[in-house]
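The other protein chains are all here in position, but one chain of the complex has been omitted.
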Amino acid sequence: MPTESLALDDVSFEIADGQMFGIIGHTGSGKSTLLQHLNGLLKPESGHIIIGDVDITEPDIAMTEIRKRIGLVFQYPEYQLFEETVAKDVAFGPRNLGLAEEEIQERVREAIELVGLDYETFKERSPFELSGGQKRRVAIAGVIAMRPEALILDEPTAGLDPKAHKDVLKMVEEVHRRTGNITILVSHNMADIARLCDRVLVIDSGRVVTVGTPKEVFSRRRELAEVGLDLPPVTQLTEALRQRGFQIDETILSVEEAAEQIAACLKARNTHNTQNVRRTEDK
Amino acid sequence: MIRDITLGQYFPGNSWVHRLDPRIKIIATLLFLIELFIVDNFIGFGIAAVCLGVVIAVSGVPVGYILRGLRPILMILIFTFALNIFMVNGRVLWQWKFLHITAEGLELAVFMAIRLILLLMGSSMLTLCTRPLALTDGIERLLSPFKKIGLPAHDIAMMMTIALRFIPTLLEEADKIMKAQQARGADFESGNIIRRAKSLIPILVPLFVSAFRIAQDLALAMEARCYRGGENRTRMNGMKFAKRDYAAIVMMVAFLAVIIAESWLL
Partner (left out) sequence: MEPIIKIENLVFAYAKGEGREAVRAVDGVSLAIERGSFTAILGKNGSGKSTLAKNLNGLLLPTEGVIYVNGYDTADDEHIWDVRQSAGMVFQNPDNQLVSAIVEDDVAFGPENLGIEPAEIRRRVDKALQDVNMGAYKNKPPHLLSGGQKQRVAIAGVVAMKPSCIIFDEPTAMLDPKGRSEIMSIIKELHAEGITVILITHFMEEAVEAERVIIMHDGRVFMDGTPQEVFSRQEKVLSVNLDIPLAVELADMLRERGIAVPENIIKTEEMVEYLCQYE
């Protein structure tokens, strides 16, 4: 029998309103445990989780109160679809909140449109005959329809092809922009995290390693390597160049920025070389 | 947690018991179980317990580990114990209002409890010391004489193998689906029976869908790995009686003799 250990240990962080917040950590780092705490599926042994002005760790708080505040979309959420039609499935969450029928229908329509599907075309279709990307959208709509103040997405693009991957991310951005709520994005894809998030939290062995902007977080190369995380691919490339003597900025996070700086650096070096050549010729 | 159940699980090892031919172990277990039902006195249980104790000691499986396997049936154990202790009429030892404990009841309760515990410990020894696949192979071999009368011995064994492999996977899947539906506000705990039964639909439908998907994937994977039923199939761990197996047969016969002698003489 394993001895009792702390899955999460002294975790504290804040997320400002309207932020896209990234969480990264390798498999088994405590990420899922953390998400389940945020959603009230697990209760902490000690400590508090406060959303707005409500402490969701209070013992007498109703589950529906938590669900109204935080929506959690699990990995491969399409595996939870169960109703005969898309509309009915999306209505499951709002119905559990005990809303009036009219309100439910309005939210279902809104959520389906928000995830980029046409309500009229999809409402009567069976969720089981949709494509992989569409199923995932429907599943995400099922949580969005509960209108949470914060939406957590655990690996929303896992297993999708490049096109569906891009589309789902675009949809997440769109939802985030239109609702103006907190979105928490958990992903192994460092490029996505670097591109989308305002702030990033790194977790390992149930502890917070660091929190900061993508630039701050990905500048901590050694710490990240210690907890088994990679830099975004483009950052890996620019760091390799820096180590070979390239005079470019630390922690470049976009390909354009990388191209800009590498080009500038090469040109500067070239002029320098040409000048050297001229000088030798002069002598 | 459901995953803590040791009943039906394999405890890896390389002891004498582990290495016995699975057929021998299956027969020995059956014999042991039959014995428990024939025995009508504590001496018989004593003999059985000693034999079981020796097997456990030789196997190297920690007793605590085996006892933990009994935990899920603790409620049943307590229930039957209580039923026997209070329901049997006879010489009253203690009485409070309508509740009474009789000497006969106490004896019967203890008797049944021992029987149940030995039964479970004995049968869990079979699964603890036998690889699941060896077990199903053993069953297949033992059933193969019945193939002639149309019993699909290989298919039964294969089904058991797959069931053993996928029970943990499906439990995990169920756990995930349940959490996902809870996150959508599903409530599995409150309400009357009908409501609760209805609240299972959001779990059962996705679980069935998952099970079918697994079945489909697995069938394809098995076909790709040249599975074509039991014909011409060989086994990595081929079954051949070794010396220890003959020794075990001798021991089983001796055990049987002792039990028969004991129940005749006493």
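Observations on the model:
To keep things simple, chains are lettered A and B as they appear, and every chain counts its residues starting from 1.
Keep in mind that, in the parts below, contacts are C-beta pairs under 8 Å (C-beta built on N, C-alpha and C of every residue); 3 or more make two chains touch, one makes a residue touch a chain.
All values reported here derive from a predicted model rather than from experimental measurement.
The chain omitted from view is touched by exactly one of B:Ile76, B:Leu151, B:Leu204 or B:Leu218, namely B:Leu218. Within the whole complex, the absent chain has one touching residue among A:His26, A:His48 or A:Arg178, and that is A:His26.
Annotation for chain B: contacts to the undisplayed chain at residues 10, 12, 131-133, 161-162, 164-165, 168-169, 172, 213-214, 217-218, 220-228, 232-238. Taking the whole complex into account, chain A touches the unshown chain at residues 26-28, 131-133, 158-165, 188, 228, 230, 233-234, 236-237, 240-241, 244-246, 255-256, 258-260, 262-263, 266-267, 270, 273.
The criterion applied here is as follows: only the chains that are shown with their structure count from here on.
Distance between chain centres (mean CA atoms), chain A to chain B: 45 Å. On the chain B side of its complex with chain A, the touching residues are 68, 173, 176-177, 179-187, 201-202, 205-206, 209-210. Partner chain B is touched in their complex by these residues of chain A: 1, 36, 39, 41, 63-64, 67, 71-74, 77, 79-82, 92-93, 96-97, 128, 142-143, 146.
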